Structure formats: structure tokens, C-alpha cells
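Only one protein chain is missing from this complex, and each of the others stays in its spot.
Moving on to chain A:
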């Protein structure tokens, strides 16, 4: 049976951060700001703006302060930013951020390679951020990477994902976004992983962040929706390749997601045409073709 779907889904737009961070070409600050401003006009309620990480590690996000200060912050829209540690958190708040995100992982090896410490140590760093955020009334979103597979460890146990998610939720993250970082998940593994996580974290606090590297994203998202998840991350124009598979795609395209949700009669508040126009803008600026099939199809009719 297909089951009932949520009546509304919150779409979290990660293009300006996750998308641009994983694009080959570095985008000038005014283009980033314009992208975010255009996204703000589409009806999206959450737009991940940038990352307060050292530019030594992520040069694409070196202009985080200018971006944060340069964008139009529309009322009713949240502009979360990544903050890997206390220093990043403080810089983000100083630049005007009102919501932050922290990134955990369900894989020890991925955590080692990515941020040079163990999962336990990374959670300790986040705890500092959580404390400071609590004092300043700043909501924190938690991400768990590698929930359906890891480029280093291979298979990841659903129990491990549940354990890390539970820890981050208990620390105070208001929402946990479960990321299929290399896009290897299928509806089967998605179901199994969510069943385990939902024993520890209420479904209302869960989001899915699916990558389309193997073309499975929308099918995986469909299963998540059937299980009651009502927050979905996506990237306009499918920005952001996969750093672990050269030439392959990464994030699922927001346009394709919204098209599916519209067809299911699920309310998102997002104007698909305005979204496509925004995708066209950023693809022109990046001198690349869109990864959104909806955009590809509509532009030619």
C-alpha cells in the first residue's frame, strides 16, 4: 500500500551552501547574494546561506561574512549557516546569523577524514556550540552524514545512524537532517534506516537530505514521506556534484522535488516557475547545464 502522505512539506534549500561548495567554479559574492535573494522570492522558507568554516578548508565559502551581511533577510524565512565549532558559531552570530547547523556523521572513518577527529570528539565540539546557542536563543539544526553508506567504510548500520541522531537531538538540535552523502541508498535502505532512527527521534524532528548520484533520490524521498518525514533538503538546479565520484551528480534538484510534491497534492508554498528562473540564473553564472530534469524539459517546450 502506498500509505498516506504529509499534507505539507518544508523544503530546505541547500543550493547556496552545499550546492556551491561542491561546484568546480567559485562564485563571486554578488552572484551568491543575488542567488539567495532570488530564492527568497520563491516561497522557500529555509535557505542555507553559507558556511563559517576556515577558508583554508573551504575557499568557496570564504566570503561568508559578506554574504551573510549582504543578503535581503525576508521575514518568515530562515537563513541557517554551517558552524563546525564555537569559533565559527561566534563569527556567524557576529555577522547576523539567527540559525546555525552542525554536521555529524554515522561513520568513524568519514569523520576522521573529513574533520580529523572521532565522532565522539566531534560531538564534544558541537556541545560547545549548543551551549552558546542555547544562551543566545539560536536554533541549531543537526546533520548526520553517510546515513545510507560511506565512501570509506561502505555499509553503515541503521543502529549507528540512530545512535548519532539521538545524541545530536538530545544535545538540543531541533531537527536532524539525515544525509545520503554519496547517494547510494535505495528505498529499501532508506526504510530500514528511518525505522531505526524513528525509535529514538520523533518523526516531526526528522529531515532527509538525499543525493541523486545513482538516480535514487526521489524514490528515497517518496519512501521517507510515506513514513511520515515532512522536511526535505534539496538544491536548486541540483547544484553540487559528488566529490567522491568524479563527474557524478550530487544533490537532488529542488525543481524536481517540488514537481513531485505538487503532483502528490502536497503543499510546499514554493513557486516552481520562480524556482526554475533562479536555477537558470545560477547555471548561467556558473556556465553549466542544470541538473534538474524539470528545468531541462520545461525550457524546451
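Everything below uses one rule, namely that contacts are C-beta pairs under 8 Å (C-beta built on N, C-alpha and C of every residue); 3 or more make two chains touch, one makes a residue touch a chain; residues count from 1.
Here is the rule we use: contacts and distances are computed from a predicted model.
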For the complex's missing chain, which UniProt name, "acetylornithine transaminase", "S-phase kinase-associated protein 1", "hydroxymethylglutaryl-CoA lyase" or "glyoxylate reductase (NADP(+))"?
"hydroxymethylglutaryl-CoA lyase"
Contacting the left-out chain: of A:31, A:91, A:245 or A:285, that is A:245
For the chain not shown, which residue from A:42, A:165, A:216 or A:230 touches it across the whole complex?
A:216
Checked against the full complex, the residue among A:74, A:94 or A:264 that touches the missing chain is A:264
From the list A:58, A:95 or A:203, which touches the chain that is not on show?
A:58
Need a quick check: the contact residues on chain A for the chain that isn't drawn.
1-2, 18, 21-22, 51, 53, 57-58, 82, 84, 103, 105, 113-116, 143, 145, 149, 151-152, 154-155, 179, 181, 183-189, 191-192, 195, 212-216, 218-219, 221-223, 226-227, 242-249, 253, 256, 259-260, 262-265, 292-294, 296-301
